[in-house]
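Some notes on the structure that comes next.
A single protein chain has been omitted from the complex, and every remaining protein chain is retained in its original position.
Our next item is chain A:
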């Protein structure tokens, strides 16, 4: 597949509109609701708030990548090798990185697509125009990288 070409699947800067819109249940997880500044995507994302805090009206960069290798070589998503800190990776530039898989994609009539990604149970929902999200494939494994602006 054209894996080397598509390292960064999606990138945008988001602004948080609400924290825990359905109410608060989990102690260490916050559900943030955000809107993309460039592509006007709607985002719903669970993050571990114990180790990384985002507040309302914060702005952050969100990147979805298929690999963390800087040379773009495809990542092995299945076997875990303890991270080698000496080797530089894409993650070095970001503050909060998660790994997960796309588990649901539904195409709406109005040309938008709703992508649901699960990071080990931390969910993400990205709603946006099909054109901007075309490089994300169903059942794909990917990385989420965040940094505050």
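Points to keep in mind about this one:
Following the convention adopted for this analysis, a residue touches a chain if its C-beta (ideal position, glycine included) is under 8 Å from a C-beta of that chain, and two chains touch if they have at least 3 such contacts; residues count from 1.
Following the convention adopted for this analysis, contacts and distances are computed from a predicted model.
Candidate names were "DNA primase", "Aldehyde dehydrogenase", "DNA replication complex GINS protein PSF1" or "DNA-directed RNA polymerase subunit", and the UniProt protein name of the unshown chain is "DNA-directed RNA polymerase subunit". Checked against the hidden chain, the listed residues A:7, A:97, A:113 or A:136 yield one contact partner: A:97. In the full complex, the hidden chain is touched by chain A at residues 22-23, 25-29, 44, 46, 48, 50-52, 68, 77-80, 82-83, 91, 94-101, 103-104, 116, 118-123, 125, 139, 143.
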